[in-house]
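Note that this is a trimmed complex: some chains were dropped, and none of the rest were shifted.
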Amino acid sequence: MPISLGELATNFACELIGDPDVVVDDVASLANAGPSSLSFLSNPANMQQLSLTKAAVVILRADDAGESPTASLVHENPYACYAGMAALIHPAPSYEPGIHESAVIAKTARIAASAHIGPNAVIGDRSIIGENVYVGPGSVIGPDCVIADDCKLIANVTLTRRVRIGLRGIVHPGVVIAADGFGNAKTPDGWVKVPQLGGVSIGDDVEIGANTTIDCGALDDTVIEEGVRIDNLCMIAHNVRIGAHTVMAAMTGIAGSTVIGKRCLFAGKAGAVGHITICDDVVVSGKGMISKDINEPGVYASNFPAEKVSDWNRRVAHFRRLDRLLDRIAKLEKAAE
Amino acid sequence: MPISLGELATNFACELIGDPDVVVDDVASLANAGPSSLSFLSNPANMQQLSLTKAAVVILRADDAGESPTASLVHENPYACYAGMAALIHPAPSYEPGIHESAVIAKTARIAASAHIGPNAVIGDRSIIGENVYVGPGSVIGPDCVIADDCKLIANVTLTRRVRIGLRGIVHPGVVIAADGFGNAKTPDGWVKVPQLGGVSIGDDVEIGANTTIDCGALDDTVIEEGVRIDNLCMIAHNVRIGAHTVMAAMTGIAGSTVIGKRCLFAGKAGAVGHITICDDVVVSGKGMISKDINEPGVYASNFPAEKVSDWNRRVAHFRRLDRLLDRIAKLEKAAE
């Protein structure tokens, strides 16, 4: 959607340095922008690209505005400002309300008139689908689910049963919510399945990445609070609670009954063992595994960066001989006495 | 389903301390139980919750019965006993036999009359579906599969072809069984795909978690023996064999042709390289990677718990300077001679 710089400045409370009547109809990186593109400078590493950009206008901080070769929209948070403007210029496609003829809807389900239920979607008994909800092709919503207004289930999503999703939730393809938690009781004859009777409760404004799984609780619900962002291929086990606005990058795994605070950040492949509590504002770096309660905000890590295999193998060999090293030091100390 | 304490005691061979005519109709944790709830005490860490519980009855060990403020069902394995009672009080939903009109069934497939084939399920040529099998919505069963009696494929499950599942199997949503193993032969012009011609053979009483993948064998079958439990997002590569009653927590990965013994336990994010043999009764702790044959039962580990990043980085720096450390010790030793 084409929009003038003047309108953008007004709608997003930016200072405009440039002609308010110039119109943009596209967004692009600084390097690829053309004369009708909006771009942004957020990372100082891209400062050099700014000087060469052909964008119509660049969103940037006041301090950087002097370097811009083109019009500027000055904002203290250029990236967030860009996010909003990009959503305006490239609005998400809209969908016709209605239920596709190939969808299978239980008699006791309730579907808002403005909802879009796509081809081959299946909606189970007593489930409630709110206004403007988009249920994409092949999605299966089992019984007793509540999907609040303005949610999007993109395609081939599975909500097994008893899932509540708050307003404006986005669930990407292949996500499975409320599959049985992994509960097994040991007996001399093998494992007995422990019935998993809870549901999954998800707050407003939550986004869940492709092929992520969130298991149902054993008795009480698994809980994802509002504003949480979970990337692809993550695993949230039964009875986990994830605090508001926490972010988890891809392949993060959280074991059962662990409670995570607000505004935490798990980098890729991070994780936490079960039955622990992690306070607010904890950052776990890539591949880091939290193995006990964390009571102090801050950054936690446990990963080794890769090295040339010859260097790495030598270090691992040393590591495995630390016993002997200690003996040698003790002997030297004794001799020195 | 409401049931009296007397019936529970009889059916599960417990000693009842309390009124046999009291009726329970719900299960709950000690903390959340109400006056018609059954609860259990398995973990001694919850002993304090026992003293405060409002449950109608608690399953517990003989030694703990004296501490119960309410009726007791005494059993040596309270958790397994609870699993059975919970399944009785909250039976899994039953499904009408029959094939949904939207399901697509190959002419040469054979479906037992008592089976339930859900909406948009697809069943391929020559596949056989046993008595009381539940094939949930959107599931695709390719050709030449055999699903034994009482299996449940919850929803959006894919069995590519030549998959045999034993009695009472449970396959959670998003699982993919018998996709091609990862076989590539190197040539000067790039990789040539090696045909993957085997199937997957799964024993009785196996449960497979959401979005897990089990690849078909290259020539012979990939084999999962009876009683195995696999959690979500695990990867079982071609020609792996997993011994009976082995348990794998989420995100475990087993590379091709590895043979794993009986009653092993892989904690979350654990794994094993390909072409090795792991004996019975091996436990691999979280993130542990088995890299060679294991011939001795026991616990194996290779993970570092996360620490504050400043501490962690200092240790990693030391680790990377172990060469120099060794030099300094050697010099000291020489001086001491």
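Residue numbering begins at 1 within each chain, and the chains themselves are lettered A and B in the order written.
Please note the rule applied: a contact is a pair of C-beta atoms (placed from the backbone, for glycine too) under 8 Å apart; a residue touches a chain by one contact, two chains touch by 3 or more.
Not measured: the values here are computed from a predicted model.
**Student:** How many copies make up the whole complex, given 2 shown?
**Tutor:** 3
Everything below uses one rule, namely that only the chains that are shown with their structure count from here on.
**Student:** Quick one: report the Å distance separating chain A from chain B, using the average Cα coordinate of each chain.
**Tutor:** 26
**Student:** Which residues of chain A touch chain B in their complex?
**Tutor:** 102, 104, 120, 122, 138, 140, 142-143, 156, 158, 160, 174, 176, 179-180, 182-187, 190-195, 197, 211, 213, 215, 219-220, 233, 235, 237, 251, 253, 255, 271, 273, 284-285, 288-292, 296, 298-302, 304, 307, 314-315, 318-319, 325, 328-329, 332, 335-336
**Student:** What does chain B use to touch chain A in their complex?
**Tutor:** 27-29, 32, 77, 79-80, 82-84, 86-87, 90, 92-93, 100, 102, 118-120, 136-138, 154-156, 170, 172-174, 205, 207, 209-211, 226-227, 229, 231-233, 244-245, 247, 249-251, 268-269, 286-287, 303-309, 312-313, 316, 319-320, 322-323, 325-326, 329, 332-333, 336
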